[in-house]
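One protein chain omitted, others in place.
Just so it is clear, A and B label the chains in written order, and each chain counts residues from 1 on its own.
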Amino acid sequence: MSSNIPWWSSETFWKKTAIWVTGFMFLVLIALTVDTLPQISVGSERVPAYSVINKHISYEFNDERNFQVPVIGGDDPLFGKMLSEEEAEALVTHGKKITQGRNCMGCHTLLGNGSYFAPDLTKAWLDPAWSSEGEREQMMIDFLMHPQDNARSFGSGRTMPDLNISEEEARAVIAFLKWMSSIDTNGFPYSFTVIDKEG
Amino acid sequence: MSLAHLNGGQQLAVKYYIVAVVLFVAQILFGLLSGIQYLEPDFLQGLLNFNITRTVHINAMIVWMLYGFIGSVYWLLEEESETEIVGLKLGNLGFWVLTSAVTVVVLVFLFIQTGPGDDFTRWFINEGREYIEAPRWADIGIVICMLIFFYNVAATFSKGKWSGIAGVLTLDLVALAGIYLAGMFYTTNISVDQYWWWWVIHLWVEATWEVLVGCLMAWGLMKTLGVSRKIVTTWLYIEVALMFGSGILGIGHHYFWIGTPEYWFSIGGLFSALEPVPLVAMVVHAVYDSGVRHSKGNNNPALAWLIAHAFGNFFGAGVWGFMHTLPQINLFTHGTQWSASHGHLAFFGAYATIIIAMFYIAAQYVRGQSSFGPATLGSGWKWKWALGLLNLGVVGMTVALLISGYEQSFIERAVGGSTWMGYFAAQIHPWFIQGMEWRMVFGLVTTAGIVLLVWDLLTIGKSRVVEQSRVTQTVS
Partner (left out) sequence: MIEPVELKDFFIVFFSGAMIIMSGALYALLFAWSRLQSKPWMMATAYGSYGILFISVLTLGSAAHLNGFWWWLVIAMLVGYLLAPHGIWKLCVGTHTADENAYPPVSAEETDNSETSLKSNSQKEAI
C-alpha cells in the first residue's frame, strides 16, 4: 500500500524535513545573534559608549563603504559639561526611558522603526532644523518643553503636542538623541544633510 | 444564544470570538481617528494625541487576532483530540483574567496615557515600544494566561489523541509564547532593544503566526472541503519546512539599519526573497485540491473568507513584502507609508480573513445549521457585502498608502536628504495628501464593511432556526 508513495512525498519524510530545517535555521539565527550582539554592545565600534556625548559628532560620506557614517570628533561636551562614563550612562538611560514613557514611538520613528506621523529621530541631533551647532542645544530644549510655541512643521499644520517635558527631562532626551546619532546605521538615513557648524 | 449543544472547548471559543469582534471594531474606530489626524492635525489634539489613537489601533489589532487564534484552537480542540477538554474551568478563569487585564490596559492607555521616564511608567502605564506597548505587569499576565491555554491544549491532546496537526500546533504555541519573552526587558542600548523587538514582531507574523494559520487552514480544508487527513498533514509539514526555512533568517530584512553589521544585508535580502515561495506553493496546492475533488463546501461565507485569506496572504505578505525587502530599495522605503501600506494588506489579508472564516464556521454550529448555503441563508447579501466592502476598503487603503509611500520615498528620502524639512516637504506634497484623503474614503468603506460583518454574525442563520422550531412545534 504505502510502497507506492515516493519517499519524497511521504508524510514522514516531510515531518523530518520540517523538524531539521526549523532546528537548523534556528541554530543559525542563534549563532548570528551571538556574533552580532557583541558588535552592537555599547562601547563597540558600531554603537559608541555613552560618553560619546562629550564629543563632536558628524555624519560623513565614506567612499569605501559607499554611504555616510558617523564620525566622532574632538571634545564637544553636551551643555558644556564633561561627564564621566557613569554620569553619561545615567543621563542617556533617563532620556531613553522618557522617550518610552511619553510614547515618542507612537508618532516618530527611531532607527526607522515606529510611526510615520512625525520625522525620523535617528539623526535628529544632526538635523539642520536646529539652525547651527551653536544654537542647537537651546533650540532643542525650547522645542521639547514648549513644542506648540516653537512648532516647525513647514506648512503642514502638524505640531508636536505638549508632553509636559521639564528642562531636566529635555536635557536627558537630548543626551539620548545625541548618543543615538552616533550609531553606525549602514548609511540610513540616506543622503542626509548635516547641520551647519556656524549659523 | 444557547450554547448548550456546543462542546466545552467550543463554548470557550465563542467567548474569545466575541471579545475578538469587539476589539476588531475598536481597532477600526481608532484607525479612523488616527487617519483623520493626518488630515486635520488639530483633531483631538491634547485629548487623544496621535500616539494614543495609533497605539490603541495597533494593540487592539494584535490582541483581537490573538483572541481569534486562541478561540480557533479551543474550537477544534475536542474534535481533534477526540476527548473532552481537560481544564474547562481553568480555561474560563484564564479568559476572564486576560479580558480584565486587556480592559485595564486599554483604559490606562486612554486615560493615563503617558508617564515620567521611570520604571513605574514601564511597569504600569506604557512601555512605549510599538506593538508591545502594554506595560510589564500586563506582559506577565498575558504570559500566565498563555500558559493556561498551552496547558489546556497540550494536556487535552495528551489525554486524547495526538495528530500531526496537534503536534505542529502545540510546538508552534511554545515558540509563539517563548518569542514574546524576547520583548520583556529594558535596555538603554536601542540597537539591542530593536534587535530583540524584531524577534517578537517578525518571528510572530512571518513564522509562528503563519504556521498557526497553516494548522487552521489544514483543519478547515479537512472540514469544509473534505480533503483527507494524510494530505493536509503532509502539506502542513511542507509548509512548516518552507515557512521556517525562509522566515527565520528572513528576519535579517529588519537588521539593515539598526546598527547591526553589514552581513545582514545578504542574509536578510536572500532569505526574505525566499519568503513568497511557500505562499506560491500554497496557492497552487489549493487549486490542485479544488480541481481534484470538486468542492462541495457546506459553509459558503467561511469558504469565501478562506479564499480571501489565500489571496490576501499572497499579495500582502508575498508581493507587497518582496517589493521593498531588498536593502537597495528598503534604504528609501524603510519607515515610510510604504511600510504602512504593506502592514495593512498583510495583517488583514493573512490574518483577519482566516479568523473571520473561523467566526463563520462557529456561527454555523452555534445556530445549529447543517449548512450555510443558499438554502439556509437566502440571498446572503449581508455576508457578501461585508466580504466585498471589507476587502475593497483594505485594498483601497493599501493602494492609497502605496502612492503616498512612493512619493515619500522620493521627496523625503531621495531628494530631501531625509531631514526634518525633507520629511515635511513630502507630507505637504499633493500626492501625499490625496493619498491620505483616499485612505480615509476607503477607511469608511472598511468601516461600512465591519458594521455589516457584525450585523451578519449576530443574525446569520438565525431566522431559519426560528422557522424550523415553529415547524417542529406545530408538528409535535
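Following the convention adopted for this analysis, contacts are C-beta pairs under 8 Å (C-beta built on N, C-alpha and C of every residue); 3 or more make two chains touch, one makes a residue touch a chain.
All of these numbers come straight from a predicted model, not from anything done at the bench.
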Among the options B:331, B:377, B:436 or B:450, which residue touches the chain absent from this view? B:331
Residue, one of B:65, B:125 or B:227, that touches the chain absent here: B:227
Missing-chain contact among B:137, B:322 or B:438 belongs to B:322
Which listed residue, B:238, B:258 or B:425, touches the chain dropped from view? B:238
For subunit A, residues touching the missing partner are 1-2, 4-6, 8-10, 65-67, 190
Contacts from subunit B to the absent chain lie at residues 2, 4-5, 222-223, 225-231, 234-235, 238, 262, 265-266, 269-270, 273, 276-277, 280-281, 283-285, 287-288, 291-293, 296, 298, 314, 318-319, 322-324, 326-329, 331-332, 365, 367-371, 406, 409-410, 414-415, 465, 468-469, 472-473, 476
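Quick note on the criterion: only the chains that are shown with their structure count from here on.
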Measuring centre to centre with CA averages, how many angstrom lie between subunit A and subunit B? 28
Note: in the complex, subunit A contacts subunit B through residues 9-11, 14-15, 17-18, 21-22, 25-26, 28-29, 32-33, 35-37, 39-42, 46-47, 50, 65, 89, 92-107, 109-120, 123-124, 127-129, 152-159, 161-163, 169, 172, 180, 183-193
What residues of subunit B sit close enough to touch subunit A in their complex? 34, 37-38, 41-42, 45-46, 49-52, 54-55, 113-119, 121-122, 125-130, 133, 164, 168, 186, 188-192, 194-195, 197, 230, 233-234, 237-238, 240-241, 244-245, 248-249, 251, 254-262, 264-265, 267, 331-332, 334-337, 339-340, 413-414, 417-425, 427-428
